[in-house]
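Dropping a structure here in structure tokens format, bear with me for questions.
With one protein chain held back, the other chains of the complex are shown just where they sit.
Just so it is clear, A, B and C label the chains in written order, and each chain counts residues from 1 on its own.
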């Protein structure tokens, strides 16, 4: 059994790691940390886990922490992660970091959107943990930067098109809608039930959301040229799920058959991508609780724009599920191990 | 007291007319029809109306119906409306039609998206009932085609920009999200609680939703040139509300100050348009139950795209409230009479 | 115009007072206070109020506050109210206190459930503001203790039965379910969207909820004997609404006809009580946003228990609407003024 540590077990992504890993046949959660809930069983914080996992949250000095597991998930806020990760790596551990700290390869871009970076030497080494694009690199690395939830949904939706030059990169608009779990478990007025329920609203509109540079970095890489994307996040009155509706102008010469072929070639063998049939569209409720990313698209004949739609569970494929998928790859396990959870509907 | 008739009182828009009109000081609901619920008090169908309105639904021949009111709201499906409206007009009545039958001025376009039109002679006469744009025409007409819910949110959002040439018409993309009441009260599997709740999905993607030609007719009118728009509707797990996020490329030469000025000139005096301050965005929960349309916008500096956001209650400003606003204008009443309802939050 | 002050305008009950009062024809909100949001328009805190009320929140010393209105609503937490109310009264103002501080007439009971009381001399003077039971007393008083939300729903449901001796007081069980707005607008983990949404749970079970003594005080008064009630509150994933399902054993000799008569006699003339027909049951969605209390009942023939069901909007009839109803009575206005809001459904 591989010993895994969850650093930051009292947030929704930490709890989700516990939910997935407690049924994983090859690993054992050997340590889980939480400052706020040190001394409490994780199943007291997340009553759903009762009877499935008995671990007690601890608040440990990092050197002691290093001795307690072989591989670590850092489910902590950005800035906290950048100080912790180098110590874990120095102790010979593998790390999957769920924060934003190692996702941007350009330190200047990072510091423009966040704050000074204390471990920028690791930015080139960290592998962007989107297995469908970077599986080989993930297999051999010791530090995975687990992608953001919005970026996962947008990049997976666009990758086959950008790689083939089938769309005009400067025309990309991503209109994304996320469930409220993406805002975390910190008590804030804005995410109270009464403020979110039975409502819908955009936020951080117009190049102000911190996932923007991450999306642009990856889309630029795929396109082979700098790409600016207009990205608008919205808050849905649901717990889990992201649905991205992405617009782009087709490159002249590409038709619907070409597009199908591109998606098929890229994704037909992918265990967690489900390409939907024509005129079947993704919905967050059909990926709920699972590691699937559902994708479909449609062409607007009058404008020759393509509309790509992708749906994920933001805390599974958009966070903890993808992190476990990365762990499986890093540890040489079958990539789908422990991730066979069927989406829960209704 | 003006006598008003509600034809089709057992759907959500019919019930909403009753909710608004029962507190309207200048009118009296003199007749309400329903085939399915003839003989039943409307407050048996909609228990919220108990104690506020005592009218009993009837199923009357149209000639008898004509004698029962001065002005009629036809809250019936398209196709039913086109046969009914001419009879009401011939009897000298005024009509506000909430169906799609008189919204499109070009009969060929109508027949391409719907079915043959039996009253196409009225298409030129009918006034598109968006008071913020066509107030004068509404005042003098006998037939108002009450706008669709999605079109209302999109047209109001874009009007100041298109009239001034501030955006490039061929770049418009409207990503709209609607509450489930827009789907009506007919029992269908797709709108069952368990299918919609805690989920989110696009539908009728890529030039297949019937509101497309209505949106394009009005945007073309405003732009003074033919406009094709990419319009994507989505289904929200809320009862009421539409939020449209609309994208367009700015015309070079227009800056943020110009844009503010355009919106201010167009809407500052409008009683039902609320222009939000910079970086405050609309949300469906803040217009719930009211006739307000909240609008704000933001410019993406990297792409020089403008993102316009507008929120309405789809069955108030998007249907029955706007219909009452039209009635007020047609009857020479103060436009806001009976429409002072404060949005219900939380 | 009567000048009214809202003390504590940034909570849900404060905002609800503003929503109701801004359409009230006889009053003007002359002052609204909030420590946290002093200097901010209330419509910045509650975006729904934009365009309906322009008042700016202030943080004023109490002596200055006294000069700004004729009648005050104290929508502040218990303990804060008990210090504030005597000062307002001493300045000759009328007060409707929405906290729990003046609801219990017995100071020992109060101090057992809350903390020491600094103004216990007012407990006998304060009138319990349930107009359907204490209208005369309210008319002449200067301090109304506005009832709690759960107690309102339970007491109104049981009053006709207890007064007539139709049920056995020692058998009363009240199983109540409340929307989340009852928990207030303070940011707490337990009322985050993700914790409440799509779920349901009891809380403060078994004589631990502070509304218990308030319920028992009033039921004892009605029964003419001490009554202990088993009261179980539950948290509903809705914003507004309380539904209480109350059980009691019928007194032998009373049958269904007697019961109907008792309810009819007590409530037929009440403007805000709606007695439902046989086999029609109340639902929170049919009173949403209104001051109505819907009541119906059913007898279980096998056990001779009566099941009484009542529904209110917890922040209208259960708080701010009832407070305005009390204000109308205290000020000699028509009791229903400003309270004609139709329930919002769907």
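Quick note on the criterion: contacts are C-beta pairs under 8 Å (C-beta built on N, C-alpha and C of every residue); 3 or more make two chains touch, one makes a residue touch a chain.
Just so we're clear, the structure is a prediction, and the values are computed from it rather than from any experiment.
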Among listed residues C:71, C:85, C:219 or C:239, the absent chain is touched only by C:239
Contact residues on chain B toward the hidden chain run 12, 180-181, 185, 187-189, 191-198, 237-239
Residue positions on chain C contacting the omitted chain are 170, 173, 175, 177, 194-195, 197-203, 205-207, 228-230, 232, 234, 236-239, 241, 243, 245, 247, 281-286, 288, 298-303, 305, 307, 309, 311, 346
Even though one chain is not shown, chain A touches it at residues 12, 15, 19, 22-23, 46-52, 181, 197-198, 239-240, 274, 276, 280, 283, 285-290, 292, 294, 340-346
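In this section, only the chains that are shown with their structure count from here on.
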Taking shared numbers over all numbers used, above half giving same and below half different, the chain A and chain C interface sides are same
Centre-most chain by CA centroid is B
Per the C-alpha centroid definition, the whole-Å distance linking chain A and chain B comes out as 39
Chain A to chain C, mean C-alpha position gap in Å, rounds to 45
Multi-partner residues in chain B (2 or more other chains touched) are 197-198, 239, 283, 285-286, 288, 346
